[in-house]
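All protein chains of the complex are present and in place, except for one that has been dropped.
Moving on to chain A:
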Amino acid sequence: MPQSADNIKDHISLFSEPEYTKLLAEKKAQFECRPTDDAVAAQLEYSKSWEYREKNFAREHAVINPHKACQPLGAVFAAAGFEETLPYVHGSQGCAAYFRSHLARHFKESSACVSDSMTEDAAVFGGLNNIVEGLQNALKLYKPKMIAVSTTCMAEVIGDDLSAFIGTAKEKESVPADFPVPFAHTPSFVGSHVVGYDNMIKGILNYFWDRAQGEIVRGESNGKINIIPGFDGYATANNRELKRYLDTMGVDYTLISDVSDVFDTPTDGTYRMYDGGTKLDDVRDAINAKATIALQEYCSPKTVEYIESKGQPTTSFNYPLGISATDALLMKISELSGKPIPESIEKERGRLVDAIADSQAWLHGKKVALFGDPDFVYAMAVFLMELGCEPTHCLCTNAGKEWEAKMKALLASNPFGADAKVWVGKDLWHLRSLLFTEPTDLIIGSSYGKYLEKDTGIPLVRLTFPIFDRHHHHRFPLFGYQGALRVLVEILDRIFEVTDASSDISYDLTR
């Protein structure tokens, strides 16, 4: 008998016990009607070939293991970053359940979000009744200061008009007329979660700047800098790291959507459905900031355009990870605020450079396959080249031609990018073919990369959203010099693990 009370075996080892291996083998042989083992082995080998790769890249319709989510996920994430704000999804309830689970699995935190549970009758008559009732219930039960409404594809396909519906709900006194209910149409058949993020941030700014009390005109500068972090699974730690820099420099700032508290609440006996977030008064006043910095260009194009239309200058970055990206951000903040970059931060930079210098021999020429959201991939490619690595495959499911051109220009400008290829709109099944035909030393991406690691044997470094199968990575930053140091250590650890496992002879104590 495989199981005993003293030595309890669970799924990790139980099924390797003879009773179970026999059971599974017999099930397969007698009942499953599977292809022969030879046929499976032959197809497996074939799937690693150049010929298979060509067939794989010839597909135009099937999408297999993509690395993107849909717009409302980004909208829910963006909304969660405001003071006592309840994200509200107008449409099918299953979507809200999925967003909440998805975020909870990554952050290991509850994610509050209501839906108005539209069903068949709403598909026929529209979801007006749902929103009228839904807003009233949500306000009464969860007592938010703001309800931020996004849409599922169901509501988009039937053409529900959020502006009119929310207006009607207010007329029917479902929520008070002056209660903030910003909204964003977030069809999941357009763009991805990064577009949903953009739409929701813009929707919230638009509510306070144009809708709440009519159009506000930009007044005298309040001396602050607005910063829009973008969709980021590491936002909890990254935003804190960013704020540490800003506080150290003495810069006055407003983070537009800050989820660092709500997705990282303490366990002390009280569940906080809301915690931290951008104060609504600060959002109102953000129109008067000196300037806005978007930390992720591809998470905020429409928002940035909107802010500029109000006469406020903006600058966009591509995820401040690595030496030059952090340098550029700090210099921009310094330029805008007039505050110098203090020596303490310069020392942090020096320590990072020191660490890279110590380790560069282990990094030089290492080939890396890279996937994730557009800004992350761009930033990581830059940093890898600073380390002397070669970002051989740079893959982004949810980017467009503009990003592709920018990536190509970046790689062409650097000898470490000479052999690099950019794969836009491709998925992780494409990447599987790339890794078999043109292998790399490492994969950098999210937990979804674990299937690639298993198939190809190439080690995976988990550095971007979503990370489901490792705990607490998002509690430590990637941003800034400290973040880069941490990324460096994670990459080095994998390289050393592989080195140690590769040869008994070269099993050095000191590396």
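The rule we apply is simple: a contact is a pair of C-beta atoms (placed from the backbone, for glycine too) under 8 Å apart; a residue touches a chain by one contact, two chains touch by 3 or more; residues count from 1.
Assume contacts and distances are computed from a predicted model.
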TODO: Have a look at "NADH-quinone oxidoreductase", "Nitrogenase protein alpha chain", "Potassium-transporting ATPase potassium-binding subunit" or "Spermidine/putrescine transport system permease protein" and point out the UniProt protein name belonging to the hidden chain.
DONE: "Nitrogenase protein alpha chain"
Task: Identified contact with the non-displayed chain, of A:Thr152, A:Gln296 or A:Thr392 - done: A:Thr152
Task: For chain A, residues in touch with the removed chain - done: 1-6, 8-11, 14-15, 19-20, 23-24, 27-28, 31-35, 39-40, 43-44, 47, 52, 55-56, 58-66, 68-70, 72-73, 88, 91-102, 104-105, 108-120, 122-123, 130-131, 133-138, 140-142, 152-154, 157-158, 187-190, 192, 265-273, 429, 432, 448, 451, 455
